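Let me begin by presenting the structure, written as structure tokens, before commenting on it.
Every protein chain except one is present and positioned as in the full complex.
And now, chain A:
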Amino acid sequence: MLKTRIIPCLDVKDGRVVKGVNFVDLVDAGDPVEQARFYDASGADELCFLDITASHEKRDTLFDVVARTAEMCFMPLTVGGGVRSAADVRKLLLAGADKIAINTAAVTNPELIAELAEKFGSQCITVAVDAKAVGPDRWEIFIHGGRTPTGIDAIQFAKQAASLGAGELLVTSMDRDGTRAGFDLSLTRSIADAVPVPIIASGGVGGLDHLVDGVIKGHASAVLAASIFHFGTHSVAEAKAHMARAGIAVREE
């Protein structure tokens, strides 16, 4: 059977990992490629690079990072951040990315999802759904890295993205992101149950039980976390062992 995926996420700025970590055995902890190798060796199921580079000119550093990572790591790599067009997607895929996460451009122009899915296949188009609670069981989509509200209902947008051809949704609770208080399980489950495609739960992981909850209570197909792995609080192997004990099928080999 299919296993629940654990996906470490690295924030990359100007070609360097930020908000990172300090693994003692890394020569250069700020080098995304070194960190990718570390996660590759430690049994991560996929890896996600989120480019938070502000200036457009410096974005080209990302292509180099992706290319160098793809040479070293033979695992799926999702890249997101600032992707606006088919040309951006092609460049990242050619550099070695397997999946591309799009957020702002998908919200402002949903037709782009259909265009990209048709051109490159649904399997490589991940739509990032950044949502904030605006009422009981109501969430709104935010764009520009969570800074701009749109008035768009998150569940409706998730359904639309899936029907336009997104192969997967990365669902992030803007309320929980960085809080270490756990996923917004109600948001996660509402979207997971509303769409046929797999969803990745994101935002708020502070401990291993949160990962379990994301799957069992949130119905996610994959869980994404940053700080618990980066700061060495837990290893990917510990996370998998913990999930396995909770009855979740994971890949341990």
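One rule holds in what follows: a residue touches a chain if its C-beta (ideal position, glycine included) is under 8 Å from a C-beta of that chain, and two chains touch if they have at least 3 such contacts; residues count from 1.
In this text, contacts and distances are computed from a predicted model.
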Which of "Electron transfer flavoprotein alpha subunit", "Imidazole glycerol phosphate synthase subunit HisH", "Carbohydrate ABC transporter permease" or "Holin-like protein" matches, in UniProt, the chain that is not displayed: "Imidazole glycerol phosphate synthase subunit HisH"
Contact with the hidden chain (one of A:Pro8, A:Pro32 or A:Gly96): A:Gly96
Of A:Asp11, A:Glu34, A:Asp88 or A:Glu168, the one touching the omitted chain in the full complex: A:Glu168
Which residue of A:Asp11, A:Asp31, A:Asp45 or A:Asp88 touches the chain not shown here: A:Asp45
Where the unshown chain meets chain A, residue by residue: 1-5, 40, 45, 67, 70-71, 74-76, 93-96, 98, 118-124, 167-168, 196-198, 219, 221-222, 251, 253
